[in-house]
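Excluded from the complex is one protein chain; the other protein chains are retained at their positions.
Then we have subunit A:
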Amino acid sequence: MMSTRALHSLGSPMRKTLYSPSLARNQSLIRIRTTLAKRTVQTESLPASASVDILNKQRLLRPSSPHFTIYQPQLTWLASIANRATGGALSALLYGFSLAYLVAPGTFDSVHVVEFVAGLPDAAKYAGKALLAAPFAFHGLNGIRHLSWDMGKFMSLKGVYQTGYAVLAGTAVSTAVLVFL
């Protein structure tokens, strides 16, 4: 009886160090863990203002949103850009000829221009007339369509399509008439 008690009392300090959670032992474990953790995960202390720079760097890596090429080609927006293209092409011709006449009136006078066109083969004449008449007819008729929108007419989707097809038909007829004038 006595001997076992003695044994117990003897063994208790050893047990304490081995099994019981002592404060000193815990702290040393935490210290080991934190030093190990510091080695694997690097953290950096940044000011709050740095977040914007990080966000902007990320923004520059983002892909661009697809442009109008993702949309189905429709009469609504195709006629709109065609209006600008045809007008721009005809205006470029007007600007080109006027500047050319200003710079070299001896070369670009009416006699020389008419002479040059008269010397072209018939196929080139008809092709040239079609190339001029089609944009002219389209821009003129579609211009009326745009002006009617500015007055608040044909603003429904149905109206937009009806006038759009009317402009296309009118362009075809006008081009044919002008080419064979």
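In this text, a contact is a pair of C-beta atoms (placed from the backbone, for glycine too) under 8 Å apart; a residue touches a chain by one contact, two chains touch by 3 or more; residues count from 1.
We adopt the following convention: contacts and distances are computed from a predicted model.
As stated in its UniProt record, the chain not included in the shown complex is "Succinate dehydrogenase [ubiquinone] cytochrome b small subunit", which appears among "DNA repair protein rad9", "tRNA-splicing endonuclease subunit Sen34", "Succinate dehydrogenase [ubiquinone] cytochrome b small subunit" or "Polynucleotide 5'-hydroxyl-kinase GRC3". Screening A:46, A:78, A:117 or A:131 for touch with the missing chain picks out A:117. Residue A:60 is the one among A:41, A:60, A:123 or A:157 that touches the chain not shown.
Along subunit A, the points of touch with the absent chain fall at residues 48-49, 52-53, 56, 59-60, 62, 84, 87-88, 90-91, 94-95, 97-102, 105, 109-110, 113-114, 117-118, 125, 129, 140, 143-144, 146-147, 150, 181.
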